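The full complex has more chains than appear here; those shown keep their coordinates.
Here the chain labels run A and B in written order, and each chain numbers its own residues starting at 1.
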Amino acid sequence: MFLHRQELQFKSTPDKPDAVYARKLQEVLGGQYGEITVAMQYMFQGWNMHTPGKYRDLVFGVASEEIGHVEMLATMIAQLLEKAPLGITEDAVQDDPTVAAVIGGTDVQHAIVAGAGARPVDSNGNPWQGSFITASGNLLADFTANANAEMQGRVQVARLYHMTDDAGVRELLSFLLARDTMHQNMWLAAAAELQEEGAETMPTPSNFPQSKEFTEVSYQYQNFSDGAQASEGRWAKGPSVDGHGEFTYHDGPTTTAPMPPPTHPDSRLYGTTELPNTVEKVAGLAQDKLNKE
Amino acid sequence: MFLHRQELQFKSTPDKPDAVYARKLQEVLGGQYGEITVAMQYMFQGWNMHTPGKYRDLVFGVASEEIGHVEMLATMIAQLLEKAPLGITEDAVQDDPTVAAVIGGTDVQHAIVAGAGARPVDSNGNPWQGSFITASGNLLADFTANANAEMQGRVQVARLYHMTDDAGVRELLSFLLARDTMHQNMWLAAAAELQEEGAETMPTPSNFPQSKEFTEVSYQYQNFSDGAQASEGRWAKGPSVDGHGEFTYHDGPTTTAPMPPPTHPDSRLYGTTELPNTVEKVAGLAQDKLNKE
């Protein structure tokens, strides 16, 4: 159950309107790694979690903060759009290329569809979608997904920081950057704790018996490109990260198998086959089948 | 440049047809974390990479292996479909519920669209899409994304392993499981090496000066849910993972701000405003504007 409070976690007001920047900010609201993604990702991880206690409390605790971040960004976007030129006739005076340039860089649906409001889309106007989230029920995998989401998110916010000099916007971004710092640290801490407790270890899923995998290639780096320097990395020699094996380096595959022969499904699926077969098919056996119907 | 060799990295032939399982296998071919995703993800990381040498050789080396995995899975799927009932009339004998049940569980486009062939879709028939991949140019973030992708992939393959008892299929899966084990280890090794070399450290992006973030909240766990046990995790106390701070625990937000007042964009966007404004708008100032046009 969620309760809404009409206040924000942090100040979210720009110094001046900027519709082009409003469009860019949509990325961290409704993009692949925007706040809607992390809010929904953590919620679904909570609802699907098989263990009560600290990990479930954690995902619920953060999920709810993240919807508040969506709210701060949506609020900011609406304000950036409030007094900005959005294409209303007199804005786009034909002989003022500056105004035309600005409008050309906006999300035109901000004006036409939302009447100067935020939208659940990314900075190119692609709608947010459920396939952006990850919630597998395997916590080591999912916490790694979460760490990645917060890393990608902080990279994007850092880029956006340099795309404006509006002090109000930068203040909000400085807050989001700090929270991303915390959340990166938090998910890696949680992933580490999971492994220390033995609830889940590497390779994930850890209770799938490695004896059932084709262990000959479990710690081989196989180089399918001709760049030789991949042999110099830590993944090419020495003990594996999971402590179960020793990395080795191989130029190309270490196993090979012939391609199986082409398939010949039922002739009534009308795939094209080699000629003799076709002749046969038209003239003979298959014809019988066809006639029966 | 890519060159194709008409052989496989591993044997990929089922013991018997199974169209229902063919549908399930689509998940690891064309799903969010299927082989198309990792192949494309690593390729784009390579093309966008700003540093020559071992990391770039690494992503190219693995990217190319992964397209070969797409090929092994597609080949397997075509064979699983080859002799399987796919809805051709006599298959679905009305009084044989077993056959009907089987056909009901297949991907019907396998038959209607592909004529018993594989498709670039997931196990629910959703087409693969470019938004599944991650290639930000920030290697610590991207290698974490890669580690996650291989973890999710191995979890899915492990699940699929228990959904068949076909020895041929299981053999292929045991190979993929081993490669996922390697690739999980490899990306975490690469992420560790990046940090040891100082090319990129936590929090990512590491050369964004933390002095510009709102540092007061950089290491605070703020609990927006009422589950108390989140305070027991490693993320709630002790040194942060990045070594730059000390985790603290807070019940709820530590900062607050009032919501800014509602926006009032140009009246010609026809958003509804409070009544006095409306009256004014209809009767007065806005009318003037409207008349002018």
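General remarks:
By our rule, contacts are C-beta pairs under 8 Å (C-beta built on N, C-alpha and C of every residue); 3 or more make two chains touch, one makes a residue touch a chain.
In this text, all values refer to a predicted model and were calculated from it rather than measured experimentally.
Oligomeric state of the entire complex in this file, given as copies of the one sequence with 2 shown: 6.
What we mean here is this: only the chains that are shown with their structure count from here on.
In the CA-based superposition of chain A onto chain B, the rotation angle is 180 degrees, rounded to steps of 5. Averaging C-alpha coordinates per chain places the centre of chain A 5 Å away from that of chain B. Here chain A touches chain B in the complex through residues 6-13, 32, 53-58, 60-65, 68, 75, 78-79, 81-83, 86, 88-89, 111, 115-117, 126, 129, 131-132, 134, 136, 138, 140-141, 144-145, 147-148, 151-152, 154-156, 158, 161, 171, 174-175, 177-182, 184-186, 188-190, 192-193, 202-205, 208, 210, 212-225, 227-235, 240-242, 245, 247, 253, 255-260, 263-266, 268-271, 293, going by the rule given at the top.
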